[in-house]
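One protein chain is absent from this view; the other protein chains keep their places.
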Amino acid sequence: MAGTKSDLQVDLEQSLHMYQQMAKIRAFEEKVNELYQSAKMPGLAHLYSGEEAVAVGVCEALRRDDYITSTHRGHGHCLAKGAAVDRMFAELLGKEAGYCRGKGGSMHIADPDSGNLGANAIVGGSAGIATGAAFSAKMRGTPQVVACFFGDGALGQGLLYEVMNMAALWKLPIIYVCENNLYGEYTSVGETLAGEIGARAKAFNIPAETIDGQDVQLVYMTMQRLVARARRGQGPAFLECQTYRYYGHHVGDINRAYYRSKEEEREWTTTRDPLQVLSARLIAQKLTDASVFARIEADVKAEVDAGVQFALDAPYPDAREVEQDVYA
Amino acid sequence: MAGTKSDLQVDLEQSLHMYQQMAKIRAFEEKVNELYQSAKMPGLAHLYSGEEAVAVGVCEALRRDDYITSTHRGHGHCLAKGAAVDRMFAELLGKEAGYCRGKGGSMHIADPDSGNLGANAIVGGSAGIATGAAFSAKMRGTPQVVACFFGDGALGQGLLYEVMNMAALWKLPIIYVCENNLYGEYTSVGETLAGEIGARAKAFNIPAETIDGQDVQLVYMTMQRLVARARRGQGPAFLECQTYRYYGHHVGDINRAYYRSKEEEREWTTTRDPLQVLSARLIAQKLTDASVFARIEADVKAEVDAGVQFALDAPYPDAREVEQDVYA
Amino acid sequence: MSEERELTFAEAIREALAEEMRRDSRVFIIGEDVAEAGTPFKVLSGLVEEFGKDRVIDTPISEPGFSGIGVGAAMTGMRPVVDLMFGDFLTLAMDQIVNQAAKVSYMSGGKLHAPMVFRTTLGATRRSAAQHSQSLHAWVSHIPGLQVVLPSTPYDAKGLLKTAIRDDNPVVFFEDKMMYKMKGVVPADDYTIPFGVADIKRAGSDITIVATSSMVQVALGAAKMLDEIGIGAEVIDPRTTFPLDKAALIESAKKTARAIVVDEGYERYGVTAEIASVIADGAFYYLDAPVKRMGALDVPIPFSPALEDLTVPTEQSVFEMARRLCGKT
Partner (left out) sequence: MSEERELTFAEAIREALAEEMRRDSRVFIIGEDVAEAGTPFKVLSGLVEEFGKDRVIDTPISEPGFSGIGVGAAMTGMRPVVDLMFGDFLTLAMDQIVNQAAKVSYMSGGKLHAPMVFRTTLGATRRSAAQHSQSLHAWVSHIPGLQVVLPSTPYDAKGLLKTAIRDDNPVVFFEDKMMYKMKGVVPADDYTIPFGVADIKRAGSDITIVATSSMVQVALGAAKMLDEIGIGAEVIDPRTTFPLDKAALIESAKKTARAIVVDEGYERYGVTAEIASVIADGAFYYLDAPVKRMGALDVPIPFSPALEDLTVPTEQSVFEMARRLCGKT
């Protein structure tokens, strides 16, 4: 359970659970890529591979009824917060069994049952929703906390500053989680960001921390602390997680040399992979051995394979569906 | 001329010129209030009385072809940058002789001849225009600098942060001048602003200073420095001027007790009046005597009286005008 | 008798809000200067005294921000009434209204909803110039997922606002700034007016004048003038542009065989276009003359009174148009 003292060190069970969550996301995204490459998935998708420790570390520190808002690169957030693989795939394939009955697709997966208020295809677009959810939690007097995920690119959107100001003024229970993966689409943050990221939150009196987003234990422990603080009514926080996306901006972005180097990609994938970082550490600490991870990998692969098969077999929504759900 | 070393102290002539500019704005605004109270002016107006040192100190540091953008409380900026009293009044009365042929009114006075790109009735709305003008100056290779005036209230608008980011990234020649008069409409800044104002600019790597906006010599000297820096290609700056509006949010805002105290008003008008501060200082320094100020007051009063008469006598635009100027 | 009680339009709005806030603790108001100031139009005066600053919330000048906060609050169990002081500021909040609030129900396959009201204003002739005078209701009427309300009397204002607050979908509610002081009978009881039901403000059989919001009084004035020359005008107010009571509008036009649509938005690509084309289609075989449209002149609203008054349809101009359409010159 989140929020108690003993959680401040990460025990083995929890670490393995986080490993499993990360492995599931990785396997899910590999499958999404395959579906795209084999023309089985409509449209595009933005893969989360490489960034798993952020979603998993953050969501591990949340309760099920805490909220998240997600982004165009949202599969990892959804899975980490508790979405099921099969219904996720169904949504990506536009099937009725999907989380949004096929109407949302990759960029709009929402699952209120697990506290997921939705991915969002407007960069920064969910910052208002997340802050409003925190506002609502406070008004309703519940202990809920909100994690608002967004990329470094969203720092370009003025909306974020407007809502951070109000979150600070009103001491709202929200953590702004910035996934700094060094690029917004095909442009590096160096070209789009003046100053330090954390300073932007601090300017609004919001405490900000910058951490290695590839270390899931660190993300979890930091988030634990910030969530506990928010739950105590001490207001918002800002967490910059330094991370990296292994694939292109979306599945179709194959030739990336004009905006980032192969060396850089290699550096991140080989030395800073969040799954490897965690498994190597646990093995070095002699807390477990390689066979455990192999078992987890096999488990999630089975889950993903079954999930994708479920989705492939599932029916499309009926034509009548097109005019339903426009209004409540 | 601005930008040379010797200007760094303010000589008597220049000080008196600034006094005259401030006195003109004060007299102008008193007349506007009169016009409103006697139902001779259509609509409303937001008076600048009390804040004169900001507009005058800032504009004194600018060349005629430098740009400003202004706000809904814009009369002072326009006059300080070089607009004529008579055509200003004509605009406020909706006459064809006005700066905008009567189409703009109080909140939209623009005068490209004096580098005034226009007042703006959207709070923060001109931050984009101002930054674009600075961008354009840089692209065109001219030495022009831009002063972007806005109130403390505009700090609520996300647009400001978006353009400050780009101004910093691209080292644009612009000074963001925040007139912090403690209120946005009927709400005090304490309720709407988290953190320190200057920190918001610094977060984007923009140097920021906070000064007494009632001391016109200080405003001028500070602005001189920032303008020189921008003209040298060293990029944007942010200047917070602490000031106070003597009247209500607009001419119709008479009973203000529910949002600010009479004591506070008295404190500012009696001990921090920008005209008094300057005249008292120059007299104390034995640089001049009271008769000089009396003469200036008489001069500007005559100018204002003549201006308002001109405007009252001027014709309204012809009905055909209504469909003109929609397109160039 | 309570039936005969008169309130101003502003009072009717305030009463609707107060009643709904008493009835439902989820309802709250958020926007600029809504608390002690009660908005610049004083529409909300007194509410903060009754409901406190936790339910009547002053914000920074952040239209996108507090609109977005409204959306998030609505999605998680609250019923926000978001105050956008001038309709012209819709420009700033369109992403939150259109890409977020309007679409969340559909995008989530019906799992999430945004039950909320965006209260804003429309209307010119206040000498407020181009950025404070627009009537931009056509924009939101265009968007699936939104409902758009344009009350034209204190009675309608109260009943429609209550419906808006109770509705489970986002509603954009436009108040004419010039109408706030207008008086009318408003029952003290709890009544609601359903969306999508047009109201015949005046019956007549020679010509149909469809009018919205600020233009209803103008149309009624014109109808009176038309009466004097023997033309019986029916004035019909759709009250909501979406849902639109097409049947009632078409029915009226079929009966009179002539129709004019009057609305204060810019004429081109405006609300008059939709309504005129609905009537021209639905009553095609009954019309004796083309359906005529009268919107605001297609110019940014000028400040000068000498010009501004030329931009909005008037009793006189509606009268002239109707007379011409009826072939009386």
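Odds and ends about this structure:
Letters A, B and C mark the chains in the order given here, with residues in each chain numbered from 1 onward.
We take it that contacts are C-beta pairs under 8 Å (C-beta built on N, C-alpha and C of every residue); 3 or more make two chains touch, one makes a residue touch a chain.
Owing to the predicted nature of the structure, the values given are computational and were not obtained by experimental measurement.
Touching the chain that is not shown, out of C:P144, C:P194 or C:G327: C:P144 (per the contact rule at the top). Looking at C:N99, C:T153, C:N169 or C:S252, the residue that reaches the missing chain in the full complex is C:N99.
Checked against the hidden chain, the listed residues A:P42, A:P112, A:P143 or A:P207 yield one contact partner: A:P42. Here one chain is not drawn; of B:E34, B:E267, B:D305 or B:D325, the residue touching it is B:D325.
Of the candidate positions B:V58, B:I122, B:A237 or B:V308, contact with the hidden chain is made by B:I122. Where chain A meets the missing chain, the touching residues are 42-44, 91, 94-95, 100, 102-108, 120-125, 153-158, 184-187, 191-193, 258-259, 316-317, 319, 321-323, 326. Mapped onto chain C, the footprint of the missing chain covers residues 88-92, 94-95, 98-99, 102-103, 106-107, 129-131, 138-139, 141-145, 241-242, 244, 265-266, 268-274, 276-277, 280-282, 284, 287, 289-293, 298-300, 302. For chain B, the residues touching the absent chain in the complete assembly are 67, 69, 98-104, 108, 110-112, 117-118, 120, 122, 125-137, 139-140, 158-159, 162-163, 165-166, 169, 324-328.
One rule holds in what follows: only the chains that are shown with their structure count from here on.
Averaging C-alpha coordinates per chain and comparing to chain A, the farthest chain turns out to be B.
Here the spacing of chain B and chain C, counted between their Cα centres, is 37 Å.
Inter-chain centre distance (chain A to chain B, centres taken as mean C-alpha positions): 46 Å. Centre-to-centre separation of chain A and chain C, using mean CA positions: 41 Å.
Among the residues of chain B, those touching two or more other chains are numbered 155-158, 191-193. In chain C, 59-60, 62, 64-65 are the positions where the chain touches two or more neighbouring chains simultaneously.
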